[in-house]
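Here the complex is missing one protein chain, while the rest keep their positions.
The block that comes next holds subunit A.
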């Protein structure tokens, strides 16, 4: 969630009240924003750091926070934003070249006339653009904004796409003109701009905006030209906005003009610009300030809020949330709702309903407990089974541990003297694409690494240590939609001055007995015959010391006998890999076979 820093004194002045911390906290709480920090005493002037919901682009600056709270408090009506053509009547024009379709197809713009900047307003204007770029515009990849001193430029304008070598201008805060190709090198190490270069770098053409004299306004989404640089003295602002996403282009345009047109000579008016873009049928007069109109059902709002408010009361509530709502003259239940251009977050009647509930007060809503009809309490079968194994292990004197499920390839394989399977599709591990640390490369396919790491971190504990885990491992599985599956395993480790082979063996016997599976002594011959039960056989497994490892076989009624796990004395090289000076024995088996 974005956090916005605003001047405390200025905000309280705008809200017409010198709030105490508790009072302001409460206002934020009721509205649904959060006062994160008050820097009073640590910073001059004192700042309030306010957390804004991620979809409230209209509150990403001081102006928006003040506006929304004032409307909520009933101190101000939601302004009506209007288009005001220039005195002569002839609109500025921008011609969009079809070539832009290949790199950044959508264009929008607007002019703010007679703006009175102060240092605070200017800083807020720049900061809002930064916030929009970072959040909604996904680091400028979807939308990029350029703002210019219109008085340094000469219309008509054009939005073009040209090979980078043909674009040449002095970028913002530079005096030397360079080509767009040179700029890619120039800003490669730039802390702020480098991250935006890949958005267009490999495109054969770069997007660029010119005025009538071929002065470059912007090379979106990288940088503006220095020529039309905005200053505190700027009064007429030309805003260009380019995008790869048409919806977000409109949102950004709306937010910018709505937030800052209040400082225009004629407040809340915006000068429209004619955009000529016939190739993609995007020719229009920009911006479009028409509020979106929709309908909301009073019955629906009342039904979810649990209220029974008349439509007129609901319209009053909605007014506090910036809507203009009126009872429909044609339908007894309907409200005709106009959604202002600032409220891009409103997608559905449900959003209007929620705003009505916020305006009413969440904590004042009637609380009727939901009916408990037809509810069935049931535990997931695999969890019930796992709980049996957990309970029996703990009762047998073993302590439950909870290591992580993500681990490195080496821990999962090499340290256990295994190598990652390459051929067997069912046993391959799930590999992560983008872990922040080499500690997390795969999802574990065995519980052993976690147990052994737990022992390693607990060497201060008296020996013997007896630990166990019942948890999920995961494998690739090409047959399934997710191409992978979890498998519930049970594993235990004994660690002490002696290896404790017969201890893990005893635990196996105990758990099997509790699962009603009997031990059948079976040799290599004739296995799989007869009734159900489990048996063990010596096995060659590099994780274990030769001659001290067993495979566990299970046969359940009506099913084929299968190997479900292994146990044994860990090979000294495994102990060494996990930095364990004493011997250990481990047991691991698949629990799901008992489902």
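Simple rule for what comes next: a contact is a pair of C-beta atoms (placed from the backbone, for glycine too) under 8 Å apart; a residue touches a chain by one contact, two chains touch by 3 or more; residues count from 1.
Here is the rule we use: contacts and distances are computed from a predicted model.
Novice: The chain dropped from view, which UniProt name applies: "Prefoldin subunit 6", "phenylalanine--tRNA ligase", "Cytochrome c oxidase assembly protein COX11, mitochondrial" or "Centromere protein L"?
Specialist: This omitted chain is identified in its UniProt record as "phenylalanine--tRNA ligase".
Novice: From the list A:14, A:69, A:103 or A:142, which touches the chain that is not on show?
Specialist: A:142
Novice: Among the options A:78, A:110, A:353 or A:416, which residue touches the chain absent from this view?
Specialist: A:353
Novice: Going by the contact rule already stated, which one of A:368, A:521 or A:557 would touch the omitted chain in the full complex?
Specialist: Going through A:368, A:521 or A:557 one by one, A:368 is the residue touching the chain not shown.
Novice: For the full complex, which residue in A:133, A:254, A:488 or A:505 touches the chain that was left out?
Specialist: In the full complex, the listed residue that touches the missing chain is A:488.
Novice: What residues on subunit A make contact with the chain left out of this view?
Specialist: Its contact residues with the unshown chain are 1, 29-32, 34, 53-56, 135, 138, 142, 245-248, 292, 303-306, 345, 347-351, 353-354, 357-358, 362-363, 365-383, 390, 393-406, 428, 430-437, 440, 443, 450, 453-454, 456-458, 461, 465-467, 472, 474, 476, 478, 480-486, 488.
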